[in-house]
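Only a single protein chain was left out; the remaining protein chains are all shown in position.
After this line comes chain A, so read on.
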Amino acid sequence: MRSLVIADLDKGQLAAATYHVIEAARQLGAPCDLLVVGEGCADAVTRACAIAGIERVLVADDPVYAASLAENLAPLVVAVSAGYSHLLAAAGSVGKDLMPRVAARLGVNQLSEVIGVESSSRFRRPIYAGNAIATVESDDPVKVLTVRQTAFAAVEPRGGDAERVELEQVIEAPSTRLLGEQRAESERPELTSARVVVSGGRGLGSREGFELVYQLADRLEAAVGASRAAVDAGFVANDLQVGQTGKVVAPELYIALGVSGAIQHLAGMKDSKVVVAINKDPDAPIFQVADYGLVADLFEAVPELIEQI
């Protein structure tokens, strides 16, 4: 048994999610290697080599891999997969795009959004928008997994001395061209790894009303999230969406402002340690999962809250 974790990169750096996925791999009890693939990832490789428990860091640094396209990454992962019993990646947009393609090329199943490792072949994962947890077993010779990062602690970024292995082979699929990327720039902590998340819903009423969320988030040095209703109403960009179809977060403190708490949204935040809801509708379902609920007008309560903390 030997595991390969495919690292997630964020602006050339190792993304926080990678440290959580390595913890999931560590729980398999097998030696673990890391694949760092992208463009200009020298820093990421240096850091990767220093992670305790990583034996080898496979490096594919080439402009071809800059956009993390599955058509280019999947053949590379398949090419290096021999000898590995487990292939793991974070259940982010790259991992979800890539791993099923890898699994299909290998003729095996893929397990998505794993939240628990029971043995080397038995895993737990949420189904039905997190309303049920399935324990599943795979007989496949290679287990291809995506891991929900919020379900695993992060491994220490130090204490390791991994061997660096350069991959010579570069694979470029002619079928796909990158035309452009629009990245939402933010000074705030990254949503999926933030300690505190302040999230806004339709109750904010408008794009201007959503400023309240930013103000409270600034006060708490928190990341900003949103419900689908707030995204669809055009208050914020869709990359802030928390929920089944958006991002899954599990911060220490989750503050929901004007969020009703549809099942869709709860699937993305109900593993938060402490949940606070402020909503003027006393019957909003969010109050059923909130540790502390305040029925109040946001536009009075939030400025008061900012003042008191």
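The definition used in the following text is that a contact is a pair of C-beta atoms (placed from the backbone, for glycine too) under 8 Å apart; a residue touches a chain by one contact, two chains touch by 3 or more; residues count from 1.
The rule is simple: contacts and distances are computed from a predicted model.
**Q** Consult the UniProt record of the chain that does not appear here and report its protein name from "(2Fe-2S)-binding protein", "Electron transfer flavoprotein subunit beta", "Na(+)/H(+) antiporter subunit F1" or "Acyl-CoA dehydrogenase".
**A** "Electron transfer flavoprotein subunit beta"
**Q** Determine which one of A:Ala104, A:Ala154, A:Leu167 or A:Ala233 touches the chain that has been left out.
**A** Touching the chain that is not displayed is residue A:Ala104.
**Q** Have a look at A:Ala30, A:Ala50 or A:Ala173 and name the one touching the chain we're not showing.
**A** A:Ala173
**Q** Tell me where the left-out chain touches chain A, residue by residue.
**A** Residue positions of chain A that touch the missing chain: 10, 67, 69-71, 74, 92-94, 96-105, 107-113, 122, 126-139, 173-184, 192, 196, 220, 228, 232, 237-239, 244-245, 247, 252-253, 263, 270, 273-276, 287-296, 301, 304-305, 308-309.
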